[in-house]
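A single protein chain has been omitted; all remaining protein chains appear in their positions.
Right after this comes subunit A.
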Amino acid sequence: MSRVKAKTPSLCTCELLTKEIVSKSLSGLREIVASCYGPSGRLKQLHNGVGGSICTTSSSSLLFNNLSVTHPILKILTTSVQNHVSHFSDCGLFTAILCCHLIENFQRLNLSSATVIKVSNHLLSLCTDYLNSETCGCRISVDFSNMKTLHCLVQSILTSKPACLLNKKEADHISTLILKAFLLTIPEKTNDFAILGKSLIIPLKGERVMDSTVLPGIVIEMPEVQLMTFPIKKLPSNALKVALFCISMSGEISDSGEGTLIVTYGVSLENAVVDQLLKLGNQLISDHVDIVVCQKVIHPVLKQYLHQHHIVTIDRVGISLMEPLCEMTGTQPIGSLNFISPTSYGYVKDLCYTNFGSKPYFHLIPNDSTVCSLLLCNRNETSWNELKLTCQTAQHVLKLMIREPLALLGGGCTETHLAFFLSHKVISVPECVLKANDCTQTEYKIVANAFCNALQAVACSLEHDKGKILADRKYGHFWSVQPDFPPNVKWQDLVSKCGCGLCSNKEELNWCLLQSIHSASQNSPLQQPTNSLKDHLTLDCFTAKLHGLQVAVETASLILDLSYVIEDKN
(Lines give C-alpha, C1' and ligand atoms only; values in the text may rest on other atoms or scores of the structure.)
Protein backbone atom coordinates (compact mmCIF):
# COMPACT_ATOMS: atom_id res chain seq x y z
CA MET A 1 0.00 0.00 0.00
CA SER A 2 2.95 2.26 0.52
CA ARG A 3 3.22 2.54 -3.23
CA VAL A 4 -0.27 3.95 -3.55
CA LYS A 5 0.05 7.66 -3.84
CA ALA A 6 -2.64 10.25 -4.16
CA LYS A 7 -2.79 11.73 -7.61
CA THR A 8 -1.39 15.18 -7.86
CA PRO A 9 -3.61 17.74 -9.49
CA SER A 10 -2.93 18.57 -13.09
CA LEU A 11 -1.45 21.83 -14.11
CA CYS A 12 -3.49 24.05 -16.33
CA THR A 13 -1.33 26.41 -18.29
CA CYS A 14 -1.25 28.46 -21.43
CA GLU A 15 2.34 29.47 -20.96
CA LEU A 16 3.56 26.79 -23.34
CA LEU A 17 1.37 28.15 -26.08
CA THR A 18 2.63 31.72 -26.13
CA LYS A 19 3.78 32.80 -29.53
CA GLU A 20 7.41 33.21 -28.54
CA ILE A 21 7.87 29.78 -27.05
CA VAL A 22 5.99 28.08 -29.85
CA SER A 23 7.85 29.85 -32.61
CA LYS A 24 11.17 29.25 -30.91
CA SER A 25 10.69 25.54 -30.53
CA LEU A 26 9.09 25.22 -33.93
CA SER A 27 11.90 27.00 -35.71
CA GLY A 28 14.35 24.73 -33.93
CA LEU A 29 12.64 21.65 -35.24
CA ARG A 30 12.16 23.19 -38.66
CA GLU A 31 15.85 23.92 -39.02
CA ILE A 32 16.66 20.33 -38.19
CA VAL A 33 14.25 18.81 -40.67
CA ALA A 34 14.68 21.38 -43.42
CA SER A 35 18.43 20.85 -43.45
CA CYS A 36 17.84 17.15 -44.15
CA TYR A 37 15.60 17.75 -47.13
CA GLY A 38 16.55 16.77 -50.65
CA PRO A 39 19.52 15.25 -52.45
CA SER A 40 21.92 17.84 -51.08
CA GLY A 41 20.48 17.65 -47.57
CA ARG A 42 22.80 17.52 -44.63
CA LEU A 43 23.12 14.32 -42.67
CA LYS A 44 22.31 14.04 -39.00
CA GLN A 45 24.22 11.89 -36.61
CA LEU A 46 22.12 10.49 -33.82
CA HIS A 47 23.52 9.02 -30.68
CA ASN A 48 22.49 9.05 -27.08
CA GLY A 49 24.50 10.09 -24.05
CA VAL A 50 25.26 6.63 -22.77
CA GLY A 51 26.78 5.29 -25.93
CA GLY A 52 25.07 2.73 -28.09
CA SER A 53 24.82 2.70 -31.80
CA ILE A 54 25.33 5.82 -33.81
CA CYS A 55 23.11 6.36 -36.75
CA THR A 56 23.72 8.72 -39.62
CA THR A 57 20.59 9.62 -41.45
CA SER A 58 18.56 12.22 -43.21
CA SER A 59 15.27 10.34 -43.27
CA SER A 60 12.33 11.49 -41.24
CA SER A 61 11.39 8.14 -39.77
CA LEU A 62 14.77 7.48 -38.17
CA LEU A 63 15.13 11.11 -37.18
CA PHE A 64 11.81 11.35 -35.38
CA ASN A 65 12.13 7.93 -33.79
CA ASN A 66 15.32 9.01 -32.12
CA LEU A 67 14.48 12.61 -31.44
CA SER A 68 12.81 13.03 -28.06
CA VAL A 69 10.97 16.32 -27.99
CA THR A 70 9.49 17.79 -24.85
CA HIS A 71 7.22 20.54 -26.06
CA PRO A 72 3.72 19.09 -26.51
CA ILE A 73 3.24 20.87 -29.81
CA LEU A 74 6.37 19.35 -31.26
CA LYS A 75 5.20 16.02 -29.96
CA ILE A 76 1.97 16.36 -31.89
CA LEU A 77 3.83 17.36 -34.99
CA THR A 78 6.35 14.56 -34.88
CA THR A 79 3.71 11.96 -34.02
CA SER A 80 1.55 13.00 -36.91
CA VAL A 81 4.50 12.84 -39.29
CA GLN A 82 5.47 9.42 -37.94
CA ASN A 83 1.92 8.20 -38.39
CA HIS A 84 1.95 9.49 -41.94
CA VAL A 85 5.25 7.75 -42.66
CA SER A 86 3.95 4.47 -41.25
CA HIS A 87 1.23 4.61 -43.89
CA PHE A 88 3.10 5.87 -46.91
CA SER A 89 6.83 5.59 -46.08
CA ASP A 90 7.48 8.67 -48.17
CA CYS A 91 7.16 12.44 -47.88
CA GLY A 92 7.75 12.61 -44.13
CA LEU A 93 10.18 15.50 -44.33
CA PHE A 94 7.91 17.36 -46.72
CA THR A 95 5.01 17.07 -44.28
CA ALA A 96 7.09 18.16 -41.31
CA ILE A 97 8.61 21.18 -43.04
CA LEU A 98 5.32 22.33 -44.51
CA CYS A 99 3.57 21.98 -41.17
CA CYS A 100 6.25 24.02 -39.37
CA HIS A 101 6.13 26.75 -41.97
CA LEU A 102 2.36 26.87 -41.92
CA ILE A 103 2.17 27.27 -38.17
CA GLU A 104 4.90 29.88 -38.12
CA ASN A 105 3.39 31.87 -40.96
CA PHE A 106 -0.11 31.72 -39.54
CA GLN A 107 1.05 32.75 -36.10
CA ARG A 108 2.64 35.83 -37.52
CA LEU A 109 -0.70 36.96 -38.94
CA ASN A 110 -2.82 39.01 -36.63
CA LEU A 111 -5.97 37.11 -37.41
CA SER A 112 -8.16 34.98 -35.22
CA SER A 113 -7.32 31.31 -35.37
CA ALA A 114 -10.89 30.56 -36.41
CA THR A 115 -10.52 32.51 -39.62
CA VAL A 116 -7.12 31.10 -40.36
CA ILE A 117 -8.29 27.54 -39.85
CA LYS A 118 -11.37 27.93 -41.98
CA VAL A 119 -9.57 29.64 -44.82
CA SER A 120 -6.61 27.28 -44.81
CA ASN A 121 -9.05 24.40 -44.86
CA HIS A 122 -10.62 25.90 -47.93
CA LEU A 123 -7.24 26.49 -49.56
CA LEU A 124 -6.39 22.88 -48.90
CA SER A 125 -9.54 21.76 -50.64
CA LEU A 126 -8.59 23.96 -53.60
CA CYS A 127 -5.21 22.25 -53.74
CA THR A 128 -6.54 18.71 -53.46
CA ASP A 129 -9.22 19.38 -56.05
CA TYR A 130 -6.61 20.75 -58.40
CA LEU A 131 -4.20 17.90 -57.85
CA ASN A 132 -6.96 15.39 -58.40
CA SER A 133 -8.23 17.06 -61.54
CA GLU A 134 -7.21 16.14 -65.05
CA THR A 135 -6.01 19.66 -65.75
CA CYS A 136 -3.39 19.55 -63.03
CA GLY A 137 -0.09 20.78 -64.47
CA CYS A 138 2.23 19.19 -61.97
CA ARG A 139 1.33 15.54 -62.13
CA ILE A 140 2.01 12.91 -64.74
CA SER A 141 0.42 9.55 -65.14
CA VAL A 142 2.65 6.51 -64.87
CA ASP A 143 2.67 4.06 -67.72
CA PHE A 144 3.41 0.55 -66.54
CA SER A 145 4.32 -0.66 -70.00
CA ASN A 146 7.22 1.74 -70.02
CA MET A 147 9.66 1.36 -67.17
CA LYS A 148 11.21 4.78 -67.65
CA THR A 149 8.85 6.69 -65.38
CA LEU A 150 8.98 4.08 -62.67
CA HIS A 151 12.75 4.06 -62.89
CA CYS A 152 12.82 7.84 -62.50
CA LEU A 153 10.57 7.58 -59.50
CA VAL A 154 12.71 4.99 -57.74
CA GLN A 155 15.87 6.87 -58.58
CA SER A 156 14.46 10.11 -57.19
CA ILE A 157 13.74 8.34 -53.92
CA LEU A 158 17.25 6.88 -53.77
CA THR A 159 19.04 10.12 -54.59
CA SER A 160 17.02 12.08 -52.08
CA LYS A 161 18.74 10.15 -49.29
CA PRO A 162 22.42 11.07 -49.38
CA ALA A 163 23.17 8.93 -46.33
CA CYS A 164 22.94 5.83 -48.54
CA LEU A 165 26.31 6.94 -49.93
CA LEU A 166 25.56 5.89 -53.48
CA ASN A 167 27.22 7.29 -56.53
CA LYS A 168 25.32 7.76 -59.74
CA LYS A 169 26.14 4.35 -61.16
CA GLU A 170 25.28 2.58 -57.93
CA ALA A 171 22.02 4.43 -57.59
CA ASP A 172 21.16 3.37 -61.09
CA HIS A 173 22.02 -0.25 -60.31
CA ILE A 174 20.02 -0.35 -57.08
CA SER A 175 16.99 1.28 -58.64
CA THR A 176 17.08 -1.28 -61.44
CA LEU A 177 17.21 -4.04 -58.84
CA ILE A 178 14.30 -2.60 -56.89
CA LEU A 179 12.25 -2.39 -60.05
CA LYS A 180 13.21 -5.93 -61.01
CA ALA A 181 12.26 -7.26 -57.59
CA PHE A 182 8.98 -5.41 -57.81
CA LEU A 183 8.18 -6.87 -61.19
CA LEU A 184 8.96 -10.37 -59.93
CA THR A 185 6.32 -10.02 -57.23
CA ILE A 186 3.57 -9.33 -59.74
CA PRO A 187 1.79 -12.60 -60.50
CA GLU A 188 1.56 -13.56 -64.14
CA LYS A 189 -1.84 -15.17 -64.06
CA THR A 190 -4.42 -13.13 -62.33
CA ASN A 191 -8.05 -13.70 -61.71
CA ASP A 192 -10.29 -11.01 -60.28
CA PHE A 193 -7.87 -9.63 -57.77
CA ALA A 194 -4.15 -10.12 -57.78
CA ILE A 195 -2.15 -10.63 -54.65
CA LEU A 196 1.35 -9.26 -54.86
CA GLY A 197 4.14 -11.54 -53.80
CA LYS A 198 6.92 -10.62 -51.46
CA SER A 199 10.42 -9.41 -51.99
CA LEU A 200 12.63 -10.07 -49.00
CA ILE A 201 15.63 -7.91 -48.26
CA ILE A 202 18.67 -9.95 -47.25
CA PRO A 203 21.41 -7.98 -45.48
CA LEU A 204 24.95 -8.32 -46.82
CA LYS A 205 26.86 -5.70 -44.93
CA GLY A 206 30.39 -4.79 -45.85
CA GLU A 207 30.13 -5.79 -49.52
CA ARG A 208 30.32 -3.54 -52.53
CA VAL A 209 27.03 -1.97 -53.56
CA MET A 210 27.49 -3.24 -57.10
CA ASP A 211 27.38 -6.82 -55.74
CA SER A 212 23.75 -6.43 -54.77
CA THR A 213 21.47 -8.65 -56.71
CA VAL A 214 17.96 -10.02 -56.99
CA LEU A 215 17.29 -13.76 -56.87
CA PRO A 216 14.00 -15.53 -57.37
CA GLY A 217 12.97 -17.60 -54.38
CA ILE A 218 14.13 -17.40 -50.80
CA VAL A 219 17.63 -17.13 -49.44
CA ILE A 220 18.10 -18.35 -45.87
CA GLU A 221 21.29 -18.00 -43.93
CA MET A 222 22.78 -21.35 -42.95
CA PRO A 223 24.03 -21.77 -39.38
CA GLU A 224 27.66 -22.82 -39.24
CA VAL A 225 26.93 -26.04 -37.43
CA GLN A 226 24.73 -27.26 -40.23
CA LEU A 227 27.50 -26.87 -42.71
CA MET A 228 27.43 -30.23 -44.39
CA THR A 229 26.76 -31.06 -47.94
CA PHE A 230 25.42 -34.27 -49.31
CA PRO A 231 23.84 -34.99 -52.59
CA ILE A 232 20.10 -34.63 -52.69
CA LYS A 233 18.32 -37.38 -54.50
CA LYS A 234 15.95 -35.91 -56.98
CA LEU A 235 12.46 -36.95 -57.76
CA PRO A 236 11.71 -38.02 -61.28
CA SER A 237 9.71 -34.85 -61.70
CA ASN A 238 12.89 -32.96 -60.98
CA ALA A 239 11.38 -31.23 -58.00
CA LEU A 240 12.04 -31.43 -54.30
CA LYS A 241 9.36 -32.25 -51.77
CA VAL A 242 9.11 -29.82 -48.87
CA ALA A 243 7.47 -30.26 -45.47
CA LEU A 244 6.97 -27.06 -43.50
CA PHE A 245 6.28 -27.28 -39.78
CA CYS A 246 4.91 -24.45 -37.75
CA ILE A 247 5.05 -26.23 -34.40
CA SER A 248 8.07 -26.88 -32.32
CA MET A 249 9.88 -30.16 -33.00
CA SER A 250 12.20 -29.76 -30.07
CA GLY A 251 10.71 -32.65 -28.13
CA GLU A 252 9.10 -30.61 -25.39
CA ILE A 253 6.07 -31.96 -23.63
CA SER A 254 3.06 -30.17 -24.95
CA ASP A 255 0.56 -28.41 -22.80
CA SER A 256 -0.98 -30.93 -20.44
CA GLY A 257 -4.11 -29.05 -19.54
CA GLU A 258 -5.13 -27.61 -16.22
CA GLY A 259 -5.08 -30.81 -14.22
CA THR A 260 -2.08 -32.63 -12.79
CA LEU A 261 -0.10 -35.42 -14.40
CA ILE A 262 1.09 -38.27 -12.22
CA VAL A 263 3.94 -40.13 -13.80
CA THR A 264 4.88 -43.58 -12.50
CA TYR A 265 8.50 -44.20 -11.63
CA GLY A 266 10.54 -45.31 -14.59
CA VAL A 267 8.36 -43.69 -17.23
CA SER A 268 10.15 -40.92 -19.13
CA LEU A 269 7.89 -38.52 -20.93
CA GLU A 270 10.81 -37.03 -22.80
CA ASN A 271 11.57 -40.39 -24.28
CA ALA A 272 7.97 -40.78 -25.26
CA VAL A 273 8.05 -37.47 -27.12
CA VAL A 274 11.34 -38.18 -28.85
CA ASP A 275 9.98 -41.56 -29.81
CA GLN A 276 7.05 -39.86 -31.34
CA LEU A 277 9.35 -37.45 -33.21
CA LEU A 278 11.26 -40.36 -34.67
CA LYS A 279 8.04 -41.96 -35.77
CA LEU A 280 7.25 -38.71 -37.51
CA GLY A 281 10.69 -38.86 -39.12
CA ASN A 282 9.87 -42.29 -40.40
CA GLN A 283 6.71 -41.01 -41.95
CA LEU A 284 8.61 -38.17 -43.62
CA ILE A 285 11.11 -40.65 -45.01
CA SER A 286 8.44 -42.94 -46.32
CA ASP A 287 6.68 -39.96 -47.91
CA HIS A 288 9.95 -39.14 -49.76
CA VAL A 289 10.31 -35.68 -48.34
CA ASP A 290 13.56 -33.97 -49.31
CA ILE A 291 13.54 -30.80 -47.26
CA VAL A 292 12.12 -30.27 -43.80
CA VAL A 293 11.68 -26.64 -42.79
CA CYS A 294 10.63 -25.76 -39.27
CA GLN A 295 9.62 -22.37 -37.91
CA LYS A 296 10.96 -23.31 -34.50
CA VAL A 297 13.61 -25.75 -33.29
CA ILE A 298 14.15 -29.34 -34.48
CA HIS A 299 15.42 -31.82 -31.91
CA PRO A 300 19.04 -32.79 -32.70
CA VAL A 301 18.15 -36.49 -32.63
CA LEU A 302 15.54 -36.04 -35.28
CA LYS A 303 17.87 -33.81 -37.27
CA GLN A 304 20.55 -36.44 -37.18
CA TYR A 305 18.10 -39.14 -38.16
CA LEU A 306 16.83 -37.13 -41.12
CA HIS A 307 20.34 -36.28 -42.27
CA GLN A 308 21.17 -39.95 -42.30
CA HIS A 309 18.37 -40.39 -44.77
CA HIS A 310 19.57 -37.50 -46.89
CA ILE A 311 16.87 -35.10 -45.87
CA VAL A 312 17.90 -31.46 -45.52
CA THR A 313 16.67 -29.74 -42.39
CA ILE A 314 16.29 -25.99 -42.02
CA ASP A 315 15.05 -24.84 -38.64
CA ARG A 316 14.47 -21.58 -36.77
CA VAL A 317 13.30 -19.75 -39.85
CA GLY A 318 11.00 -17.52 -37.81
CA ILE A 319 7.45 -16.38 -38.30
CA SER A 320 8.23 -13.70 -40.87
CA LEU A 321 9.46 -16.23 -43.43
CA MET A 322 6.52 -18.57 -42.97
CA GLU A 323 4.14 -16.75 -45.26
CA PRO A 324 6.57 -16.40 -48.19
CA LEU A 325 7.58 -20.03 -47.72
CA CYS A 326 3.98 -21.21 -47.85
CA GLU A 327 3.35 -19.11 -50.89
CA MET A 328 6.48 -20.17 -52.70
CA THR A 329 6.32 -23.91 -52.04
CA GLY A 330 2.57 -24.32 -51.89
CA THR A 331 2.73 -26.16 -48.57
CA GLN A 332 0.39 -25.98 -45.66
CA PRO A 333 2.23 -25.42 -42.42
CA ILE A 334 1.93 -28.65 -40.46
CA GLY A 335 0.67 -28.25 -36.94
CA SER A 336 0.52 -31.84 -35.81
CA LEU A 337 3.20 -34.33 -34.86
CA ASN A 338 0.97 -37.36 -35.27
CA PHE A 339 -0.70 -37.30 -38.62
CA ILE A 340 0.46 -35.55 -41.71
CA SER A 341 -1.91 -35.29 -44.57
CA PRO A 342 -0.15 -35.89 -47.90
CA THR A 343 -1.78 -32.77 -49.27
CA SER A 344 0.21 -30.52 -46.99
CA TYR A 345 3.54 -31.09 -48.74
CA GLY A 346 4.90 -28.61 -51.25
CA TYR A 347 7.60 -28.48 -53.88
CA VAL A 348 10.57 -26.39 -54.90
CA LYS A 349 12.54 -26.63 -58.09
CA ASP A 350 15.94 -26.80 -56.54
CA LEU A 351 18.00 -26.13 -53.46
CA CYS A 352 21.49 -24.67 -53.71
CA TYR A 353 24.17 -23.90 -51.23
CA THR A 354 25.79 -20.67 -52.11
CA ASN A 355 28.14 -18.24 -50.50
CA PHE A 356 27.47 -14.56 -50.54
CA GLY A 357 30.32 -12.67 -49.07
CA SER A 358 31.73 -14.97 -46.45
CA LYS A 359 28.51 -16.55 -45.30
CA PRO A 360 26.89 -19.75 -46.56
CA TYR A 361 23.25 -19.61 -47.58
CA PHE A 362 20.49 -21.97 -48.60
CA HIS A 363 18.80 -20.84 -51.74
CA LEU A 364 15.35 -22.28 -52.34
CA ILE A 365 14.55 -21.93 -56.01
CA PRO A 366 10.87 -22.01 -56.83
CA ASN A 367 9.17 -23.37 -59.89
CA ASP A 368 7.01 -20.42 -60.54
CA SER A 369 6.41 -17.98 -57.80
CA THR A 370 6.13 -14.33 -56.90
CA VAL A 371 8.64 -14.45 -54.08
CA CYS A 372 12.11 -13.06 -54.56
CA SER A 373 15.06 -12.02 -52.45
CA LEU A 374 16.88 -8.75 -52.80
CA LEU A 375 20.43 -9.14 -51.57
CA LEU A 376 21.38 -5.68 -50.54
CA CYS A 377 25.00 -4.73 -50.04
CA ASN A 378 26.51 -1.59 -48.66
CA ARG A 379 29.82 -0.68 -47.16
CA ASN A 380 28.97 -0.17 -43.56
CA GLU A 381 26.22 -0.72 -41.04
CA THR A 382 24.70 2.74 -40.91
CA SER A 383 24.69 3.34 -44.64
CA TRP A 384 23.24 -0.12 -45.13
CA ASN A 385 20.44 0.71 -42.70
CA GLU A 386 19.68 3.89 -44.59
CA LEU A 387 19.77 2.05 -47.90
CA LYS A 388 17.45 -0.63 -46.61
CA LEU A 389 15.00 1.98 -45.37
CA THR A 390 15.13 3.74 -48.71
CA CYS A 391 14.57 0.49 -50.57
CA GLN A 392 11.57 -0.29 -48.42
CA THR A 393 10.24 3.18 -49.14
CA ALA A 394 10.71 2.62 -52.84
CA GLN A 395 8.99 -0.76 -52.68
CA HIS A 396 6.10 0.74 -50.78
CA VAL A 397 5.82 3.62 -53.23
CA LEU A 398 5.76 1.19 -56.15
CA LYS A 399 2.91 -0.67 -54.48
CA LEU A 400 1.03 2.58 -53.99
CA MET A 401 1.65 3.29 -57.65
CA ILE A 402 -0.42 0.27 -58.65
CA ARG A 403 -3.41 1.63 -56.82
CA GLU A 404 -2.99 5.13 -58.19
CA PRO A 405 -0.64 5.29 -61.18
CA LEU A 406 0.19 8.96 -60.83
CA ALA A 407 3.33 10.81 -59.94
CA LEU A 408 3.96 14.41 -58.97
CA LEU A 409 6.86 16.46 -60.22
CA GLY A 410 9.63 16.50 -57.66
CA GLY A 411 12.52 18.82 -57.10
CA GLY A 412 10.38 21.58 -55.65
CA CYS A 413 8.34 22.05 -58.82
CA THR A 414 5.05 20.80 -57.38
CA GLU A 415 5.25 23.17 -54.44
CA THR A 416 6.06 26.20 -56.57
CA HIS A 417 3.44 25.26 -59.07
CA LEU A 418 0.79 24.91 -56.38
CA ALA A 419 1.79 28.23 -54.86
CA PHE A 420 1.44 29.93 -58.23
CA PHE A 421 -1.86 28.21 -58.81
CA LEU A 422 -3.23 29.40 -55.48
CA SER A 423 -2.02 32.94 -55.84
CA HIS A 424 -3.73 33.09 -59.20
CA LYS A 425 -6.88 31.56 -57.79
CA VAL A 426 -7.25 34.02 -54.92
CA ILE A 427 -7.18 37.09 -57.13
CA SER A 428 -10.92 36.89 -57.22
CA VAL A 429 -12.55 34.99 -54.45
CA PRO A 430 -16.25 34.32 -54.93
CA GLU A 431 -18.54 35.98 -52.44
CA CYS A 432 -20.08 32.68 -51.39
CA VAL A 433 -16.70 31.30 -50.37
CA LEU A 434 -16.04 34.33 -48.20
CA LYS A 435 -19.43 33.98 -46.63
CA ALA A 436 -19.00 30.29 -45.96
CA ASN A 437 -15.68 30.93 -44.32
CA ASP A 438 -16.89 33.98 -42.49
CA CYS A 439 -14.09 36.31 -43.52
CA THR A 440 -13.35 39.33 -45.65
CA GLN A 441 -11.56 39.43 -48.99
CA THR A 442 -8.44 40.87 -47.39
CA GLU A 443 -8.35 38.30 -44.64
CA TYR A 444 -8.70 35.55 -47.17
CA LYS A 445 -5.85 36.94 -49.22
CA ILE A 446 -3.60 37.32 -46.23
CA VAL A 447 -4.12 33.71 -45.21
CA ALA A 448 -3.68 32.52 -48.80
CA ASN A 449 -0.43 34.44 -48.99
CA ALA A 450 0.87 32.82 -45.86
CA PHE A 451 -0.15 29.44 -47.25
CA CYS A 452 1.66 30.03 -50.56
CA ASN A 453 4.74 31.26 -48.75
CA ALA A 454 4.83 28.10 -46.71
CA LEU A 455 4.65 26.00 -49.88
CA GLN A 456 7.45 27.97 -51.48
CA ALA A 457 9.52 27.78 -48.35
CA VAL A 458 9.35 24.01 -48.57
CA ALA A 459 10.68 24.18 -52.11
CA CYS A 460 13.39 26.59 -51.03
CA SER A 461 14.61 24.28 -48.32
CA LEU A 462 15.85 21.98 -51.09
CA GLU A 463 18.66 24.44 -51.61
CA HIS A 464 21.32 24.22 -48.92
CA ASP A 465 24.27 25.93 -50.57
CA LYS A 466 22.99 29.49 -50.57
CA GLY A 467 22.21 29.30 -54.27
CA LYS A 468 19.76 31.57 -55.96
CA ILE A 469 16.21 30.25 -56.20
CA LEU A 470 14.01 31.26 -59.08
CA ALA A 471 10.62 30.45 -60.41
CA ASP A 472 9.17 30.97 -63.82
CA ARG A 473 5.79 32.53 -64.29
CA LYS A 474 4.94 30.52 -67.33
CA TYR A 475 4.83 27.00 -65.94
CA GLY A 476 5.40 27.76 -62.28
CA HIS A 477 8.44 25.54 -61.94
CA PHE A 478 11.40 25.72 -59.62
CA TRP A 479 14.88 26.64 -60.76
CA SER A 480 18.03 26.96 -58.76
CA VAL A 481 21.28 28.65 -59.72
CA GLN A 482 24.68 27.75 -58.35
CA PRO A 483 25.84 30.28 -55.77
CA ASP A 484 29.31 30.95 -57.12
CA PHE A 485 28.82 31.64 -60.80
CA PRO A 486 31.41 33.79 -62.50
CA PRO A 487 30.52 37.47 -62.57
CA ASN A 488 30.78 37.85 -66.33
CA VAL A 489 28.09 35.26 -67.00
CA LYS A 490 24.40 36.02 -66.86
CA TRP A 491 22.72 33.65 -64.44
CA GLN A 492 19.93 33.02 -66.90
CA ASP A 493 22.43 31.18 -69.03
CA LEU A 494 23.55 28.96 -66.19
CA VAL A 495 20.29 27.19 -65.57
CA SER A 496 19.52 24.50 -68.06
CA LYS A 497 16.51 22.75 -66.57
CA CYS A 498 14.08 23.08 -63.74
CA GLY A 499 14.02 21.13 -60.50
CA CYS A 500 12.05 18.22 -61.84
CA GLY A 501 13.69 18.22 -65.26
CA LEU A 502 10.51 18.67 -67.26
CA CYS A 503 11.20 22.18 -68.55
CA SER A 504 14.32 23.46 -70.17
CA ASN A 505 15.60 26.97 -70.40
CA LYS A 506 14.89 27.52 -74.09
CA GLU A 507 11.95 29.84 -74.21
CA GLU A 508 10.94 33.10 -72.62
CA LEU A 509 10.01 32.11 -69.13
CA ASN A 510 9.46 35.35 -67.20
CA TRP A 511 11.59 34.66 -64.17
CA CYS A 512 11.15 35.90 -60.67
CA LEU A 513 12.85 35.30 -57.38
CA LEU A 514 10.86 32.65 -55.56
CA GLN A 515 10.49 34.30 -52.19
CA SER A 516 8.97 37.43 -53.67
CA ILE A 517 6.08 36.30 -55.80
CA HIS A 518 3.52 37.20 -53.23
CA SER A 519 4.29 40.87 -53.76
CA ALA A 520 3.60 40.62 -57.45
CA SER A 521 0.75 38.20 -57.58
CA GLN A 522 0.26 35.80 -60.41
CA ASN A 523 -1.97 37.34 -63.03
CA SER A 524 -2.10 34.86 -65.84
CA PRO A 525 -2.98 31.21 -65.40
CA LEU A 526 -0.16 28.71 -65.61
CA GLN A 527 0.43 26.79 -68.77
CA GLN A 528 1.04 23.12 -69.26
CA PRO A 529 4.45 22.17 -70.53
CA THR A 530 3.74 20.69 -73.91
CA ASN A 531 6.94 18.79 -74.54
CA SER A 532 7.10 15.05 -74.09
CA LEU A 533 8.62 13.26 -71.13
CA LYS A 534 12.29 13.68 -70.63
CA ASP A 535 14.61 10.92 -69.62
CA HIS A 536 15.63 12.09 -66.22
CA LEU A 537 12.74 13.42 -64.29
CA THR A 538 12.58 13.85 -60.56
CA LEU A 539 9.28 12.44 -59.40
CA ASP A 540 7.37 12.00 -56.18
CA CYS A 541 4.67 9.58 -55.22
CA PHE A 542 1.30 11.20 -55.78
CA THR A 543 -0.61 9.45 -52.99
CA ALA A 544 2.04 10.02 -50.37
CA LYS A 545 2.49 13.67 -51.22
CA LEU A 546 -1.20 14.46 -51.40
CA HIS A 547 -1.81 12.87 -48.02
CA GLY A 548 1.26 14.59 -46.67
CA LEU A 549 -0.14 17.94 -47.73
CA GLN A 550 -3.47 17.18 -46.09
CA VAL A 551 -1.90 15.92 -42.90
CA ALA A 552 0.35 18.97 -42.68
CA VAL A 553 -2.55 21.41 -42.99
CA GLU A 554 -4.72 19.45 -40.59
CA THR A 555 -1.99 19.21 -38.01
CA ALA A 556 -1.27 22.91 -38.34
CA SER A 557 -4.96 23.72 -37.83
CA LEU A 558 -5.05 21.46 -34.82
CA ILE A 559 -2.08 23.16 -33.23
CA LEU A 560 -3.37 26.64 -33.98
CA ASP A 561 -6.69 25.79 -32.40
CA LEU A 562 -5.18 25.02 -29.02
CA SER A 563 -6.04 27.41 -26.26
CA TYR A 564 -4.22 25.96 -23.29
CA VAL A 565 -2.57 22.84 -21.95
CA ILE A 566 -3.58 20.60 -19.07
CA GLU A 567 -0.53 18.81 -17.80
CA ASP A 568 -0.98 15.60 -15.88
CA LYS A 569 2.12 15.01 -13.81
CA ASN A 570 1.35 11.70 -12.20
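To be clear about the criterion, a contact is a pair of C-beta atoms (placed from the backbone, for glycine too) under 8 Å apart; a residue touches a chain by one contact, two chains touch by 3 or more; residues count from 1.
Heads up, the rule we're going with is that contacts and distances are computed from a predicted model.
The chain not displayed here is annotated in its UniProt record as "Bardet-Biedl syndrome 10", chosen from "small monomeric GTPase", "Protein PTCD3 homolog, mitochondrial", "Exosome complex component RRP45" or "Bardet-Biedl syndrome 10".
Checked against the full complex, the one of A:S86, A:T354, A:N510 or A:Q527 touching the unshown chain is A:S86. Of the listed positions A:A114, A:A194 or A:V301, the one in contact with the omitted chain in the full complex is A:A114.
Shown as candidates are A:P72, A:P360, A:P405 or A:G467; the residue that touches the absent chain is A:P72. Even with one chain removed from view, subunit A keeps its contact list with that chain: residues 7-10, 12, 72-73, 75-76, 79-80, 82-88, 113-114, 117-118, 120-121, 246-247, 254-264, 267-269, 271-272, 275-276, 332-339, 341, 343-344, 547, 550-551, 554-555, 557-558, 561-570.
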